[in-house]
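The other protein chains are all here in position, but one chain of the complex has been omitted.
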Amino acid sequence: MNRTVPVVAGLAGAALLLAGCAASPAEGDASAEEVTITYSNFISNGGNEENLEAIVAAFEDENPGITVEVTTLPYADYGTALQTDLAAGSVADVFDIEYANYAAYQANGVLAPLEVSNPDAYRPSLLEAYSTDGTSYALPSSFSTVVMFYNADLFDAAGLEYPTADWTWEDERAAAEAITDEAAGVWGSHQPVSFYEYYKVLEQNGESFLTDDGTAVAFNTPGGIEAAEWLVGKSGTVMPTIEQGQGTPDFDTNLFLEGKLGMLHTGIWMFGAFADAPFAWDIAVEPGNTEQASAVFSNAVGVSASSEHIEAATKWAEFLTSSQVMVDTRLDAGWELPPVADEAALATYLEKDAPANRQAVFDSLDGVALPPVVANGQTEMQDIIGEELVEAQAGRKSVEEALASAEERINAVLAG
Amino acid sequence: MSILAAPQAIAEAAESAPPTRMPAAAPRAGRSRAARVRYALVVLAFLLPSAIPLALFVIGPMIAAVWISLHDWNLIAPMRFVGLDNFASLLADPATGDVFLHTVGYIIGYLPLVYVGGLLLALALNQALKGRSLWRGIYFLPVVTSWIVVALVWRWLLNPSTGIVNTALAGLGIDGPGWWTDPAWAMPSIVLASAWKDVGFVMVILLAGLQAINPDLYDAARVDGAGPWRRLWSITLPMLSPSTFFVVVISLINGFQVFDQVYAMTGGGPGGASQVVVQQIYDLTFRYGAAGEAAALSWMLFAVILAVTVVQIIGQKRWVHYV
Partner (left out) sequence: MLLHAVVIVGALAMLFPFAWTVITSITPGAGLTLRPQLWPSDPSLEAYATLFAERPFARVVLNSLGLAVATTVIQLVTSATAAYAFSRLPFRGRGVVFAIYLATMMVPLQVLIVPLFAELRAFGLLNTYLGALLPSFASAFGIFLLRQAINQVPRELDEAATLDGAGHGRIFLSIILPNIRPALATLTIFAFMGSWNSFLWPLVVLRDPELQTLPIALAGLQGQYTTAWDVVMAGSVVSVLPMLALYLIAQKHIIQGVASAGLK
């Protein structure tokens, strides 16, 4: 029975070889007429599967001979599955990416350079976000912005003017303090303490997260400290503390829906959830300090550099991101905003129901703060700054200590 | 050996050789070659159904992980051979020691809680209690409930300002801790929730072990005038020792690989205070683009678990009694 051991070793060796040579691209049929391309996505997950099917059907009608095979994965686990596919060489022809990961995928040669037939169709800033050295490596598929939601009833009760696009941090602070009534459980303003808020408030204060060449952080400055203090200082004054539950899933949106929150910094994807709120509410462009800067979240699709059907895949990627069918489907379904340049095409969006000030969504695009991106260490960088800011929020570190520590740790990651 | 002679039976079991050298079915020396071949075929027939899949789908990938651990690899770009650099950089990184310490801290808190709790439950629900199956079912409920739900509930129970636990403590005049919001209490919070969730698992294993104890042993002990306490110490616990051994080995192996509850309850926070080894491995592989380092860390974890398990297997001779 000692035989088992060599058998085990032999099988293991075989598996090792298989794993080693797995990076070779998939073999497919190269017939020119009938092409099947695969599309792996998370954007349709959670309720928009049928809307995506409608876009696919329209594309297949227009392009006989090309079939699109769709795979939909949950957002939270999409990254894990995509990375496994890339490692094993089984990635789909077309796949979803987020802006934060674009740089890494581009730098590692995963994305095919795209010949975009009609670049003018796209909102220029979005198209540019997915270009490197003038070449598009992905196409934006949708975007959402972050704005400031406010409970108009609470503003009325406190005798305050509603927020406008001209507001600054000082105006928000004054209103938030006036609304906060801790005994009644009513809070003035909620803004998550996270990477995604911090890079934005940095820009609102005329600072930036990374140096121009992107090799080190640039936030450990007096302006950067002031921005962090603005964010962190809300906790315990106009916003609940972590111990009171701040930061748990849906805590802020529940508080707002319960009518116990004056202002809430969150994305326009909450419109639907707040539609039935039992109080009057509206939105405004987020206040800045020295300048206006709003966060834009966008998704995009890339074409795999190892795809055997790059041409057909590019066709589908363009259709998915710029066709009229896509614009209509997205606007009808309220499925984020299409990334198109033509604002007239978005007119129906402005006419929809609450909030009244939908124009603020487009006004917020006048000053966009894009997340800082690096080719290596993006997620680690985001984790570190989030962790250090929460340390400061909990009072275990001063803001200065937290930023200094974050600077040291992130620079070490960026240096490789 | 008469099975009714309880005290002798236990004494003999305690001294009997470990199962590796039991005489009953061993092929006798001097048997013919044909008999030995036949015996080898019997052994193979019993072992291969499990050996083949384990070798192909677990041991194979494990060895591939050794190969990966010698490379710099972000899963996307081609692998680059770096020798033992990944091990060296892990050993130089203070975070490595931290994640092992947090993991060991978890085990030290978790294991006694879950074992004693599971044993008490198993003993209680092995009695002729009204609605026994129903109670067992209820205690098993947390085992099958997803960690997403359990984590939310425990974060709510242990909320420092509004949670039931601190409210109750305040009623007793005690100022409750910050639980999962406090770096010092984050791991104890996870331990508490994990023990609560897994106590039904231990109960089920021990119940099966209790069911396997021959009732005649208890009758014989009663005849000898042994009270309930003495019956527990000299019959139940020794006869249950194979199940206990199983629970301890499995809990340690699983404990070193604790992940889900940490991920769901604290995400490794606050400030990395509850970051454990497997979460570090997951982050390195899929989030930080350092699959080589992750594989190296996995092998360090493997070495630790293996060492601990080997010590237990050697140590079992002193306290585990097989019939």
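The first chain written gets the first letter, and so on, giving A and B; residue counts start at 1 in each chain.
We adopt the following convention: a residue touches a chain if its C-beta (ideal position, glycine included) is under 8 Å from a C-beta of that chain, and two chains touch if they have at least 3 such contacts.
As the structure is a prediction and not an experimental result, all values here were calculated from the model.
Across A:Val217, A:Leu257, A:Val301 or A:Val374, the single residue that touches the chain missing here is A:Leu257. When the missing chain is restored to the complex, the residue among B:Ala77, B:Val104 or B:Leu152 that touches it is B:Leu152.
Only one residue from A:Ala174, A:Ala273 or A:Ala412 touches the chain missing from this view: A:Ala273. Interface note for the absent chain: among A:Ser131, A:Ser144 or A:Thr221, the touching residue is A:Ser144.
Counting over the whole complex, chain B has residues 1, 3, 19-22, 24-27, 39-40, 42-43, 45-47, 49-51, 53-54, 56-62, 64-65, 68, 75, 121, 124-125, 127, 129-130, 133, 135-146, 148-150, 152-153, 156, 159, 162, 196, 200, 204-205, 207-209, 211-212, 214, 216, 239, 242-243, 245-246, 249-250, 253, 256-257, 259, 278, 281-282, 285-286, 291, 294-295, 298-299, 301-302, 305-306, 309-310, 313, 322-323 touching the chain that is not drawn. Interface with the hidden chain, as seen from chain A, comprises residues 1-2, 4-5, 8, 15-16, 18-19, 21-22, 40, 42-43, 45-47, 49, 71-77, 80-81, 84, 87-90, 144, 245, 248-251, 253-254, 257, 267, 269-270, 273, 276.
Here is the rule we go by: only the chains that are shown with their structure count from here on.
Note on chain placement: the centre of chain A and the centre of chain B lie 39 Å apart, centres being C-alpha means.
Chain contact summary for the complex, chain A toward chain B: residues 1, 3-4, 7-8, 11-16, 19-20, 23, 79-80, 83-84, 86-87, 104-105, 108-110, 241-245, 248-249, 376-377, 379-380, 383, 387, 390-391, 394, 396. Only residues 40, 43-44, 47, 51-52, 54-56, 59-64, 67-68, 74-78, 152, 155, 159-162, 178, 181, 183, 269-272, 283, 285-289, 291 of chain B touch chain A when the two sit together in their complex.
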